Each structure stands twice: as C-alpha cells, then as structure tokens.
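Quick one: the structure is below, and I'll ask about it shortly.
Removed: one protein chain of the complex. Kept in place: all other protein chains.
Residue numbering begins at 1 within each chain, and the chains themselves are lettered A and B in the order written.
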Amino acid sequence: MSLQRGFRWVWARTVYVTIFFAFLYVPIFVLCLLSFNNSSVVGFPLRTFTTDWYRDALASGQLIDALWNSAQLGLASALTGTALALMAVLGLRNFPRLSAAALPFVVLPIVMPAIVTGVVMLIFFGLAGIKFSLFPTAFVVHVTWVLPFAFLSLYPSLEGFDRSIEEAAMDLGAKPFTVFRRIVFPLIRPAVISTVLFAFTLSFDEFVRTFFVVGSQRTVPVHLWILVTEEVAPFLPAVGVIIMILTLTTAALGFASSSLSFARMPKVSHAKESVP
Amino acid sequence: MVVNQSPHDEARAATRSAHALLLTVPAFGWLFIFTIVPAVMLTVISFWSSTAYGIKREWTLENYRTIFDNYVYVGTFTRTLRIAAITTLLTLLAAYPMALVLSRLRGGAKTVILLLVFLPFWTSYVVRSFLWLPMLGRNGLINFLLIRAGIVERPVDWLIYNEGAVYIGLVYAYMLFMFLPIYQSLNKQDRKLEEAASDLGATPFQAFRRVIFPLSLPGVFSGCTMVFLFACGAYVTPQILGGASTMMAGNVISSQFQISNNWALGAALSVTLMVMVLLCFALSAWRLGLLQLFSGARQ
Partner (left out) sequence: MTRNDDRLTVSRRDVVRLAMASGLVPLTGLAAYGQTRPEIEVLMTNALVGPGLREVVESEANVKITDAPFRTVTDSISRLLAPSGTTRFSVMHLQVEVARNPVLGEKPGEEKVAPLDLAKIPNAANIAETFKNNFIRRDDKTYAVPGTFGFDTVIYNASEVPDADPYTQSWGMLFEDKYAGRIAWFDSAMHMFLCAGLYLGKQKPETLTGAELNEVADFLIKKKKNVRTFWTSFAQGASLIGSGEVVCAYGPVVMRANLERRNFPVGSAWCKEGVLSLVSGGIIPKDVPDQDAAHAIINAMIGPEYAKRLTKIAGYLSCSKYGASLISPEEAKRVGYGILDGTVKHHGITQPSNFNAWVEAWSRVKSA
C-alpha cells in the first residue's frame, strides 16, 4: 500500500466518522440548547438563557406521574417476563429439538409489527371488556413484549450447562427447587440480573403497543408523544433532556452493576434496544 | 463428568426432564393467550362487516376486496415496502463502515467509541423521532445556518414534511439494529485471515471484497431483516416528520380505529401487514436460522 493511498484512506475514514457522529449528536446537542432558549417557539434563533422550561416541565406533575408509572410498569413487567422466560428456558434445556421448534413461537411478539400488536390488543381487551389502564392491560402487553427478549438472552447461558452437579445433588435427595436455588441460580445470576435490566429498559421505552392500551394514564413515552403531537408544549425540549438524563443515569447504573456481576467489560448490547 | 451412567440413572434423569417441561407451561400459556388468541380474533374480525354503529357478525370478504381493489390501500402497502427497503439500504450504508472501523480498533478507544455509538439509543424512542423537528423545520438549525451563511434568503421548506425527512428519522431511529449484528460478526472475525490475504498480495479493497465482507454477511442479513421489519410497522416517524403524502401502513391502520371506527377494515389491513411481515421474516429465518437472525437482540 503506497503512503499516499494510506493517507487518503485515513482522511476518508476521519471524514466519515465525523459525519456519522455529527448525525448522531448534533440533534441531541440542539435539543439541549433549545431547552434553555427563552422562546415559546421551539427553534432558532437563540434568545436569552432561561431555566423556566424545566420549571414548567415539572410543574404540572404529569412528568413525574409518568416516570412513576413507567418505573412501576418496567419493574413489574421485567420481573414477570424474566421469571416466565427463565422457567421456560429451564424446562426446555434438555430438549434441543423442541427448543428449536418453539423458537419461532417465542419470537412472534418481536416480529409482529408494533402497530399490529397495538391494534390486536385493543381489540382483544375491548372485546374482553377489560378497562384500559396501566394494570392490567399495559402490563400484559409489556410482559408479552419483554418475554421473548428475556428468553433469547437467557437461552445461551443455560445451553451446554454442565448438569452433573445437579444430577448429583438430586441423587442425594435434594428437591428440584433447592437444586435451582443453591446450584443453578448462583451460576446464572449475572445473566438473570442483566436480563432484568435489559427487560426494564425495553419496557421503559415501549411506545406504540402501549399507546393503544394504556387508557388515559401516561407512561414516559406516551407523555412525550402527547406533548409532541397533542400539546406541542414549548417545554418539550426540557422534558426530552430530563428523560435523557434519567435514562442515561439508569443505564449507567445498570451498566455498572452488570459490569460488577460479570467482572469484565459488559456486553454493551444490553443498552436500550428500543423497538418502536 | 459422569463416567458410568446406569440405565436406571438415565431413566430417572429422563423423568426429571419430562417434569421440567411443566416449567414451560406459564410462558407458553402466556404467549398463547396474549399473542395467538388475539391474532386469531383479529383475523376473524377482518371477515366481519362494519356499520356506522360498530362491527357486526356478518361474514364477508368485502374488507379484503376493498383493500386489493383500491389503489389507495395497495399504494400504501407498496409505499410502505419501498420506504422500508430504502431505509434498510440507507441504514446499511451508514452503519456498515462504522462497524468496520470500530471492529478494527483496540483498547480504550474502542470502548469509548462503542459507548458513543450507543449513547443516543439510551434516549427515548419518541425523543429520537422528535429530535429532527428543530433540525429541519423553518426555525430549525439547518435553515438558521443557511440563512446566517447567506446561502438562502428565506427559510427553505423542503427539508421536512416529505419522504426524505421520514428516511432521516427512520435511519436515526433504527441505526443500532443494523450496527449491532454487523459489528458482532465483524468483531469475531479472525484477523489472521486478512493478514493472509494481504500476504498473498491482495489490496485492502480486494481483501474486503473477498474475505471481510462475505464473512460479515450473516450480520448484514440479520441487521437488514430487523430494520426492514421495524420500518414496515413504522408509525411514529411518518406521523411526526412525514407531512402530506407519506402515509405508511401503520398510519392507515390506526386511522381505521381512531377516526372512521371501521374495525373490520382496520383488522383486514392489520392482517395484510402481519402476513406481509411474517412472510419476509420466515424467508430470512429460513435462509439464516432464527438464533443468528436475533444475534443483535440477544444478550
């Protein structure tokens, strides 16, 4: 490789990386900037500096209610979804062919377009006469949504799991649940913890499916959507920044705790993989 | 490691495994009740008729006839497929080089840049779609800069509320789903292969075309499938950025439920979209294997 071509390559790479990160970060930077802009129109030019929008964003209490709702929903559905997935994985681990056959069924909620799931659950709960609200309708939708991800995330950790210790313990008369609690769970605990965190972030960011079944309660994404489309509030950027800081903090906490439990560089893909 | 297992032990283990199967009942029961049953209900309703007073249990094929006879709906579905395909291509073009660059880095820089790629996706999805309004609008950053630089006198209008803006929004929203599987498949490649290619006199481009790229294809397929599927069901982005002519299937479906109270037609449109997406998915799953397809969504 000639020196000249090497330079050209490095130059092209630098330009590309710059554009890539500009694309990712300039809009976020603009949002932060506008959240301090003293203008009732979300946009340029910049006028004076103000923090009033943050006060307004918190004043109605709706944002805090939405955070509270999302936290409850996220925790409940992450724990339920992970528990269900863990049981399924434990049950299936001796049946590789059965697992392979069950997989398409398990991933169905991921593959279904969000809008179809929303509409389907609207019809389902509507015909069943169940009132739309956080619990149970949104909760059911969220558990269904996180369950396949939890399954896919736990499945590898129990594949090729050495079972001789369990067999030995059972032969010595230990009850299955004791074996699970004393032997299996300690070994897979890091995977379970990171799955719960992952499921929480998935639930926390779920929008379209939730929108159709949540009634008039608001989760964080629903609150944001209403601010964007129904209210067009000038404090919208401030709400966006608050949410960003909170999710970043939560993600960083999750990141730190899963690094601790893995005691190595965490798999970054536990980051929010929100699927609209 | 158990060396000698008697037939008796084996039988006992088999019984235990069979009992363990009971553990799968809650999860599969849950998925059956809240995925299959509602989908069947949807399909059934798509064959009912809709009146001004709600749905009626009168069987008809009218809803499907409306969809396939009417260029509005056929047009919406073809537009949806086109937008999804172009979005997939654009996302691939944007994400692949980054995945390649990153997979060839080492040490602290790699961790930092990887984090930088992930950070925007830790923000809320709705925020991510909204971000582009203050970028592209008449009061947006781009117009502001263009006017400041004296390139235009009045703000330009064609930056937003058209299909182009939808592409920007969708690429921004789905970038990670493309990046992740490609990065994973590039990252686990053995660097010795490249060295060998280079030793044999291949130029970097030849090495890429003959060695690196073919080996990353599973990641590419996985990313493309994911982005394509999600883009087919897009609802938020076209609604916020799309303007007057970029209705996608998701928007048409929601309007049947929210505006015209035509649940039967809405159900038929949903079934059509569902079948379309499931077919695409089955095709790639058959080519690639399910676990590989979800490599980006796993762990």
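We take it that a contact is a pair of C-beta atoms (placed from the backbone, for glycine too) under 8 Å apart; a residue touches a chain by one contact, two chains touch by 3 or more.
Keep in mind the model is a prediction, meaning the values are calculated, not measured.
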Which of B:24, B:46 or B:76 contacts the chain that the document leaves out: B:76
Residue, one of B:220, B:252, B:277 or B:291, that touches the chain absent here: B:252
Listed residues A:18, A:51 or A:178, member touching the removed chain: A:51
Missing-partner contacts on subunit B, residue numbers: 50, 52-55, 66, 70, 72-73, 75-76, 79, 137-139, 157, 161, 239, 243-245, 247, 252, 255, 257-263
Footprint left on subunit A by the chain that the document does not show: 40-43, 51-52, 54-55, 58-59, 61, 64, 67-68, 70-72, 74-75, 122-123, 125-132, 200, 215-216, 226, 229-233, 242, 245-246, 249-250, 253
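One rule holds for everything that comes next: only the chains that are shown with their structure count from here on.
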Subunit A to subunit B touching residues, read off their complex: 1, 9, 13, 16-17, 20-21, 23-28, 30-31, 34, 41-45, 84-85, 87-88, 90-95, 100, 102-116, 118-124, 127, 140-141, 143-144, 147, 149, 151-153, 155-156, 164, 167, 170-171, 176, 191, 194, 201, 205, 207-208, 212, 220-221, 224-225, 228-229, 236-237, 240, 243-244, 247-248, 251, 265, 267-276
Contact set on subunit B toward subunit A in their complex: 1-2, 9, 13, 16-17, 19-28, 30-31, 34-39, 41-42, 45, 94, 97-98, 101, 111, 114-127, 130-135, 137-141, 143-144, 172-173, 175-177, 180, 184, 203-204, 229-230, 232-237, 239-240, 249-250, 253-254, 257, 263, 266-267, 270, 273-274, 277-278, 281, 285, 290-291, 294, 296-299
